[in-house]
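Below is one structure, written out as structure tokens; comments come after it.
Selected chains from the complex are presented in situ; the others are not included.
Here the chain labels run A, B and C in written order, and each chain numbers its own residues starting at 1.
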Amino acid sequence: MKFGIVVFPGSNCDADCYHVAKDLLGCEAEYIWHHDTDLKGADAVILPGGFAYGDYLRAGALARFSPVMESVAEFAGKGGAVLGICNGFQVLLEAGLLPGAVRINRGLRYVCRDIHLRVENDATPFTSLYGKRSVVKMPVGHMEGNYTAPPETLEELRREGRIVFRYCDSEGRVVDSANPNGAVDGIAGICNREGNVVGLMPHPDRCSESLLGNDAGIKMFESAVAALAAR
Amino acid sequence: MITEELIKEHNLSEEEYSRILEILGREPNLVELGIFSAMWSEHCSYKSSRVHLKRLPTAGPRVIQGPGENAGVVDIGDGLAVVFKMESHNHPSFIEPYQGAATGVGGILRDIFTMGARPIASLNSLRFGRLDAPRMKHLVDGVVRGIAGYGNCIGIPTVGGETTFHRGYDGNVLVNVMNLGIVRSDRIFLGRAEGVGNPVVYVGSKTGRDGIHGATMASEEFAADEAHQKRPTVQVGDPFTEKLLMEACLELFETDAVTGIQDMGAAGLTSSSFEMAGRAGSGIELDLSKVPVRETGMTPYEIMLSESQERMLLVARRDRLEEVLGIFRKWELDAVEIGRVTDSERVVLFFEGKIVADLPAAPLSDRAPRYDRPRSAPAAPAGPMLWRDEPELVDYGDVLRRLLASPNVAEKSWIWSQYDHMVQTNTVERPGGDAAVMRVKGTKKAIAMKSDVNPFFCMFDPYRGAAIAVAEAARSVACTGARPLAITDCLNFGNPEKPEVMGQFEAAVRGIADACQALAVPVVSGNVSFYNETDGRAIPPTPTVGMVGLMEDVAKHLRMPFRKAGDLVALLGTSRDELGASEFLRVIRGRDEGPCPEVDLDAERRLIDLLATLAEEGRLASAHDVSDGGLAVALAECAMEGNLGAAIELDSGLRLSSLLFGETTGRAVISFAPEAESAIRAAADSSRVPFSIIGRVGGDRLSISVRNRTLIDDDVTGLTSLWRGAFVHAIEAADVL
Amino acid sequence: MKVEVRVYPREDVLDPQGKAIAAALGRLGHRAVRDVRAGKVFFLDVAGSDPKAVEADARRMAEELLANTLIEGFDVRVLA
């Protein structure tokens, strides 16, 4: 099992994802420079968090034009597993691999803290090991996580069960007070129609070992390993 | 022709100018005058502080690099070392809080990664005036956003710091930022221009007219609202470019194609070129026409004095230049050969084919003026000490609640939740604990970091206040289970030309020196910020200490919160009748009143050693040092963070307000399983640390009684929401954009 | 030639920044402010002499990059 981790100029969490894949899961992992178009035979591709191109203009707006993104789109088109975390999610949105957009947080401030998520879809290659409706604690760290999309898109996401994570309180209730950025419908993560491309604002890579006080996130990576083993 | 006005404009005294004439044996031209002015500014030359800084202990078995380079380096074993330093960006932050604080972060980061280290954590130590003072909320909001904007974008976590508010900072806020990086101890890079004929390479952002004379400005005091007129172009930070610069440099250091490198900080190209040549005893020749510029018509004078951010000067091996340029090309950064290393011991500057400056390299630093400025014994603010004869209070619970809600004590998550404090996934102890704890990947080790100083103590006794700052920072670090390793400092004071300010400075340096001797922690880097005055009013003496500790086994790290119902609570150390300079007097009595508490450095050393030992032996459930707000606040913090109550019974004849809220130093609150008591008591006895069981963890209330009289009995969740909400509430009205 | 591209939130998407600014202006005593929409403006310096061509060019840039047309509208003005 090999994870390919895309590195844009300004990616910050590339090493964090690498650490999880290699040091914690003992999988193969390789960085993919944004100029490369060869995904180095990766079985799953991760777009990590950070500030690609400084998040200038709009988060993800400049990164989506990196040469590597064509290969990622092609890989995704063939059903390859793609995970966008935080800034990686923003890039997937700007690149149109996932629908919708994020705006600045409603508080107009960067938010770095633990939140709770409810797993709404456990059928994706990155969530299969979470029980459906299970509640997971994870940290967020972003300035632009305020997800929105046209009504028809939202309708479609709901109908097709493509909302993967919702912000909720520790009891699993999706309430506004548990929503860190104002995202419509408490949406924290979504997937494409086929379910192989998943993006979320929270950081599973930051809660994958008990030494850091929380290992709830590693299941996302383990799910991918399991999913590929099953293939 | 150099006129008297020009000399004055450049902040040079007559003596200093005649020294220039003597060094050159001729009159300088304007470019040369500008260079001297920058190099001999207080900020770059430390001319008023050097004679005193010599007193600081800088050696130690683990010290690889002490003061003098871009940052200090200390060995942590496993072939690794930590590189760290603290810097101030006070004046720029007062003028433009966002950019001032942001570029402060950018500057300290360059100091760390120029040495070959990857920065893993930042601290920020902030001093503001009263929240209702003019512009103050705007300043708080801007500074916090600026630190967040830069640190978050470049991907280096901001994991701790401190924030204090006092009228003494109404006219001068302080922004001190510290960063720590990890480097392979056999691959440390220095700012030296070695190897005659080697190319000198300029990398990073283009040069604009930013911050020309920033260094000299940081060497003058403000006059009223001057902060709003006379100022150089505000420097705007570009964290994205710095991220590229950092990654490119770290990639470059994997090769051995570089012989020396230094960032362009204060006084930009001037200080970097002169210091690199000076340190190596070599010379440098630069063609300023080759410097990438952002604006048209820039003169050699402007190019040499610009403080544009995100720039570096490096010396490459002659035969490896292409490789070096290639790496910067990959990261889409400007990298231009602008000169070469010579053996002339001079820095010679060309522009459009003509020589525009020709100066000896070393003398600009070595022969910079040094002043032993007149001092007067620091006078504590006048006024009698009323507290000794004041009647006691009636409602101690009310006092505790008011203290928990005061901006200095209230929880600061409004600040640190705007900082990415988790990126790089090393943060074992997040902001909110006694000290931040960062694991070192690839080892079992962890680094503990805490910045500290209680300016209110220093206000009444700069010597003791500074010594206590070292001791408290060391205690905070020990409360996480780490052993103090070394410190950096950032000494913020008023106008050194005033005898009383110089007196405060000299006393504070002695205080740090004595404490560092006693605790065996060397000072490996630091920074001095003078002229923090507005309208002749100086800030309280603020010698910020940045303590770094080492933990051999991160699995053993300790935290502040009470952990388990039934655990015993004990106090290490002795409480004395000391209310002076306490938050209690400021908040409850509304007075700045002394004296500063006593400090017993030998007792501190034994306490710190005991805490680290008990942690290493895994005997403790929690530990927390007693500081701002005294014992009652410390106990409340353990309860609130653990969301667990405790029943505390103190047996003491002390004045009750001193017992509960006095800020006697050298104390810590610990909790542990009952079985561990005898072993802990024995350890405490053998290291002669006073040990007393004061209560038991459990329930959902915090009750404190003294000799069977209940003084405080409050439910923990109530205290918590008060403590967590107070700061947000105080700041929220800040206008955001 | 100098071109100005203005990008603004589409009417039907709510604008957190505009709302916050309106509130802040209110706090500062500017009670007359009913509503604020916050957008971006880009001043481009483009080589070329034919205003039509330059404008068409700028529109492409706005569609491709400067605006996220899902939530933002834009307009283009050639200044000189």
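Couple of notes before you dig in:
By definition in this document, a residue touches a chain if its C-beta (ideal position, glycine included) is under 8 Å from a C-beta of that chain, and two chains touch if they have at least 3 such contacts.
On a predicted model such as this, the values are computed, not experimentally measured, just so you know.
Protein chain copy numbers for the full complex, given in the shown labels, come to A x1, B x1, C x2.
By our rule, only the chains that are shown with their structure count from here on.
Computed from the mean C-alpha positions, the centre of chain A lies at a distance of 29 Å from the centre of chain C. For chain A, residues that reach two or more other chains under the stated contact definition are 108. Looking at chain C, residues 20 sit in touch with two or more other chains. Across the complex, chain C meets chain A through its residues 13, 16-17, 20, 65-66, 68, 70-71. Within the complex, the chain A residues that touch chain B are 9-10, 12-13, 15-16, 19, 23, 49-51, 53-56, 108-113, 139, 141, 143, 203, 205-206, 208-209, 211-213. Within the complex, the chain A residues that touch chain C are 57-58, 61-62, 65, 94, 100-101, 103-106, 108, 146, 148-150, 182.
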